[in-house]
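For this depiction, one protein chain was excluded, whereas all remaining protein chains were kept in their positions.
Entry: chain A
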Amino acid sequence: MDVQIWTWLLVGVSFALYFGIAIWARAGSTKEFYVAGGGVSPLANGMATAADWMSAASFISMAGIISFAGYDGSVYLMGWTGGYVLLALLLAPYLRKFGKFTVPDFIGDRYYSNTARTVAVICALIVSFTYVAGQMRGVGIVFSQFLQVEITTGVIIGMAVVLVFAFLGGMKGITYTQVAQYCVLIFAFMVPAIFISIQMTGNIIPQIGMGGRVEDGTYLLQKLDNLHTQLGFKEYTEGTKSTWDVFAITLALMAGTAGLPHVIVRFFTVPNVKDARKSAGWALLLIAILYTTAPAVSVFARTNLIETVSNQEYSSLPEWFKNWENMGLIAWSDKNEDGKIQYVNGEATSGKPEFTDTRGAYGERLISNASPETNELYVDRDIMVLANPEIAQLPAWVIALVAAGGLAAALSTAAGLLLVISTSVSHDLIKKQLKPDISDKGELLAARISIFVAVVVAGLFGIYPPGFVAAVVALAFGLAAASFFPAIVLGIFDKRMNRQGAISGMIVGIVLMLFYMIRFKTGLIGVLDPLPASEWWFGTSPEGFGTVAMTVNVVISVIVSRLTPAPPEDVQDIVENIRIPSGAGEAHDH
């Protein structure tokens, strides 16, 4: 069977499975809709959290990014896993004990203020929409590449699918579909990695194969470092970012991970505090399987790529090279006219390659924006995971499996985020502020309507991505770090923290982060082009600025809270209460 048939088959079977589960786990009450009835086992919740967490970006892009960034890519590996330690130790048990439905619920009650609740809802919406826009785009790209439809059609198919299981099942449906999606995505990620590890190093475990020896007896990483040096790249195991920037980005990603509303809300779905801790442990273990394999995949893919293309005749290259070139994700311009591919350090094109409709002397697609640098090859970083099985000449079913896995990753994350968005609207805004006397049924209806609206808006972002969306997805973490993370941690660990402190901290944090992001990523403020790196404050990249904004948030919160009256007695009692694990009961409404 060829790849196309396998893809239809595997994607079809996995989708049938998700739909089946969504119908089986329909939600009947708001409690089932928001927190899956509060009765999910720690392992199932761990799997759902892991699937929720591992997005199209983790599955498709991360290994590719690391492949090109080498050591610098470590920020994602440490940042996106280390955040779980913060989550497990500082947030999950206490928020579970608190036992409401959402993060704004906690902020609103702990800071005895609807203003604080509103600020939290707005922050949650900004963070979630930034994040989900990227996911819908990812869904569209995967669908379009594997099912060979337009990206727009891909996004619409994705919207329809997400809508069905989110709409029917709410958190309950999503949780159990995510369990299935975790299994699909981890299997799809590991199988090619194991194959390639055996092929290159003879070791069945990719994590060990990465540090293993290749056929001629040298270590794989040593060999890759040598290849890099020969071609004028910085050694793979050394970075190009400054130590401070690596530090700042890692910390921002960690705190952002712990502060992402769609991740936090997962810990409301387990029965008690003990299970909340346990499920954070399972989640990280299950995530770590992918996150420790990804850097190995990066090394394999990088080495394979260089060996396959560097200094080879274009006409002798394998089929996959031309396929991806036809999709516009690889581009080659024969600058020195020798018919061979010179792949060295430097940009091959100015920005993304712009293809003309004509073909060159060797049948290659000509591009109009080749740069004057020697490097002749442009490779889109997103294709490393997708193309890896082809580059390594693995069987057709493995290539198709990657498609099913990528879709599982993108859809599970999109569904989780959309649920948070709809909860913010129906629970935190409508129920808590606009219409407190709304019935359970009415609230459920409102939740479903808002999820529908959220899907449509997210889909539109996916179809017509405003120029800055792609750039700011990574910054969603900075926003979460700058707004929620300090407010929640201080709310638990600093009994003296009050309304005034938390609100001013959150507002200053998120505004500062938004400002920096817009100024240095989109150039909307002041100048038209994004400002260059030399203008960064203290040499902090926008991705790492969350660390600075978070620090400012904490400092302001603490100072303001000490200058204003202590929180009332009953709020201090809430804090005492959440510090003790027993008697958590079920996640409840008020």
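Everything below uses one rule, namely that contacts are C-beta pairs under 8 Å (C-beta built on N, C-alpha and C of every residue); 3 or more make two chains touch, one makes a residue touch a chain; residues count from 1.
Everything that follows uses one rule, which is that contacts and distances are computed from a predicted model.
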Omitted chain (choose from "FAD-binding protein", "Putative solute:sodium symporter small subunit", "tRNA threonylcarbamoyladenosine biosynthesis protein TsaE" or "ABC transporter permease") - UniProt protein name: "Putative solute:sodium symporter small subunit"
Touch criterion as defined above, residue of A:V3, A:M78, A:V149 or A:A396 at the omitted chain: A:M78
Of A:I5, A:L89 or A:A566, the residue in touch with the unshown chain: A:L89
Option touching the unshown chain, where A:H262, A:R277 or A:K431 are the choices: A:R277
Residue ranges of chain A at the interface with the undisplayed chain: 66, 71, 73-74, 77-78, 81-82, 84-86, 88-90, 93, 207-208, 210-213, 219-222, 237, 243, 246-247, 250-251, 272-274, 277-278, 280-281, 284-285, 288, 291-292, 295, 569, 573, 576, 579-584
